[in-house]
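Structure, as structure tokens:
Omission of a single protein chain aside, the complex is shown with its protein chains in their original locations.
The letters A and B name the chains in turn, as written, and every chain counts its residues from 1.
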Amino acid sequence: MGNVVVWVIWLVAAAACLFTGVRVVIATSPFSSALSLIGNLASLATLYLLASGEFIAAAQILVYAGAVMVMFLFVIAYLGGRADAPWAGGTKLIQAASVVTASALMAVTLVAVMLDAGGRLSDESDVDRAFGSPAEMGRLFLTDHLLAFEITSIVLLVAAVGGVVLGMRSQAEALADAEEAAQP
Amino acid sequence: MIFGSWVCLLAPLVGFLAILLAGTRITRRQAGILSTTSVFVGFAGALVAFFDAWGREPEERGELTTAWTWLKAGELEVGLELLIDPLSLVMMLVVTGIGGLIVLYSNGYMAGDDEERRYFAYMAFFVFSMLLLVMGGNLLLLLVGWGLVGLASYLLIGFHHERASAVAAAKKAFVINALGDALLALAFFLAIAKVGSLDFGVVFEAAESGELSDTVATLVALGLLGGAVAKSAQIPFHTWLPDAMEGPTPVSALIHAATMVTAGVYLICRTHPVFEAAPEVQHLAAILGLITLLVAGVVALVQWDIKRVIAYSTMSQIGYMFVGAGVGAYGFAMFHLVTHAFFKALLFLAAGLVIHHLSGEQDIRKMGGLRSSMRFTHLTFLVGTLALVGIPPLSGFWSKDAILASTLAEGGVLGWVLYVGGLVGALLTGLYSLRLYLLVFHGEPAAQAEAPHAEHAHHGEGPRSMTIPVAVLAVGSAVAGLLGIPGVWHPFEDWLHDVAEPLVEPSTRQEWLTSGLAVTLGVLGALLAWRAFKAGRELVPDGAVRTTLEHKLWFDELYDTVFSRPGQAIAVTLRDRFETPVVQGGLDEVAEGTLRGAAATSAAQSGLLRTYALAITISVAVLALVFLVVR
Partner (left out) sequence: MMGPGIPWYLAISAMLFSIGVAGVLLRRSPLIVLLSLELMLNAANLAFVGFSRLFGEMDGQVFALSVMAVAAAEVCVGLGLIVAMARRNLALDVDAFTELRG
């Protein structure tokens, strides 16, 4: 009984994931794409939960959906109408090639997965309650993967600085502003 | 003796390097003083060595001193060694002594020239090279000196490089000398192959003991002779010497009269065992000398340039030396070398005084009557001329006649031919020398010569730096011959006896007989020239003969047609057929191919990010497929 419920939840979440994913790529307005991505993130979080990744699921919602997507929505709001652009780019040939390549990539990966589906990939290990918990995650970050932890923090710092720099008003703009302010 | 010799060799080198490195930090005068001093220090060293050797027993006068092993290749070992023996001492004294006087003279002659420092550096370099040549203790060092004097000659002939004629003359001299060097080198290769060494002792022993087969000895001797003929401007490699008069007069005096051109004679005397092992080649040397002697003598009769007359005279006198060496009279050949150095240098330097006085005029048709305006020069020039003709008791008399007497002593067909030819040469010498003297110093002054150079109005015929060497050389020309009075004493010949034993020894009777004939013929030639001069006509009347002589027997034209033009044609053909299309074209094609390849590749850089991303994705897909398949 419990298994069936899990299966149903899983299927629904997977379907939602794929559907919103396609919508992100296809939608004309960036706003729709962003909202679809939020939906995608939510369904992914569900999938993480089903795979015993509780902390990851929570982090997904908090960080991704809560911070990154909000950033996206801010920018889309700022850009307003300027964000609309023609749908697809490149020559017809390149468009066709892109679709073909993406499909090929998917086909190859799926085949690879299916070939191992019965063998190694079905040999799941048993996990205890601590698996996926924040305590365990923290322990790993501070012992085995300390370097990754530290470097990631540096990357975030660099990104923050970069964001500020990119957002600064240029000299020309500052001058223009000063002129405007000087004119009555 | 060793110490003195090293000082002698290295002093001019030090002088050269000092002037070279000091560059413009020293004045031109200082460069001249430096150069002169270095050569005279060399002379002092040579004197020290000479007196040391004089005090020894004749057997002990030769010494070989090695600085270090220079070259070692398999079994061949060549050391940086000097051979100091009576023969080299004679040359050392001549080179540094007369060289020093000429460099001193140059201080006055070249004053005011823009590039004096370069000149004096080259002069010191030349003296060093010549000393290396004569002091070299093995054939390789001799060759090094040989090549270096060729280089010095090139540099000094082309000293006035702004003159195209000077540059051409320098190239001509160098090319012909290079031919001689090549022949010399071939001889050395053969020597190395057959004997295994280039040391004098080893090679000469092999030649004397008969170890070398006849063919080998002949070939080696031919190579040596070829080099000697080119360096000493004997026929057929003589065409460069008259052109070499483009260089400054002191250069002509030093290099093309006193020292470098006599290197060929020195070579034959030094390597005489090889020549003695190949007597045909030795006789060939004598014959070439005879031909040169006569040809140069007649060509000198029609020359109008004062320096060219003296140049042809040099060629002729060296012909005498070759005759002497060719019959085995090494001592007399060297004797004539020494006396000739004195009076030929004297003639050149005195001519230089005349040229200087007339502000660069060298055509004797524009000279004349300088007897009264240049008394000192006139006197010294006369001494030189009489020495050249061979009037007793001046030096030329003793040395030239000794050679002629040796040919008489040689006997046989060769000896008689040489003897008669030599006597005819004496007649010719009288003719051209007196013609020159009379045209320059006697008669009416030519219109242009009326006004001598204003600068010289206050210091007479020339500065003391120029007149003193001329005076010294005049004295030398007068008395140097007294080192060999037949039947009375012959210290010079004895000095060289152990080093180069003569093959023939003329008796006293032969010597005095020859002298009588030679002097008579010389005086006869002088009288004929006097008569022609008085009558105002040339010795050689206009006509086919004169034209041939004026074209120097068409040698230049012959060499041009046979060697120069085909050579240029071949070079042009090679350039057009091979180098431009194949070599240059090949490189061009490579460059063009690279450019085309680059252009084609750069078409892939469209700038569109989309295409880049697509390319990356395609590669990923392919890689995934590969991994899947290979698994």
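Keep in mind that, in the parts below, contacts are C-beta pairs under 8 Å (C-beta built on N, C-alpha and C of every residue); 3 or more make two chains touch, one makes a residue touch a chain.
This structure is a prediction, so every number in the text was calculated from the model and none was measured.
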item: Residue ranges of subunit B at the interface with the undisplayed chain; value: 601-610, 613-614, 617
item: Absent-chain interface as seen on subunit A, which is shown; value: 2-3, 6-7, 9-10, 14, 17-18, 21-22, 24-25, 27, 30, 33-34, 37, 40-41, 44, 47-48, 50-53, 55-56, 59-60, 63-64, 67-68, 71-72, 75-76, 78-79, 82-90, 94-95, 98-99, 101-103, 105-106, 109-110, 113-114, 116-117, 121-127, 131-132, 136-137, 140-141, 144-145, 148-149, 152, 155-156, 158-160, 162-163, 165-167, 170, 173
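Operating definition for what follows: only the chains that are shown with their structure count from here on.
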item: Whole-Å separation of chain centres (CA-atom averages), subunit A against subunit B; value: 94
item: Of all residues in subunit A, those that touch subunit B in their complex; value: 89-90, 94, 97-98, 101-102, 104-105, 108-109, 111-112, 115
item: Parts of subunit B lying in touch with subunit A, wherever the complex brings them together; value: 608, 610-611, 614, 617-618, 620-621, 624-625, 628
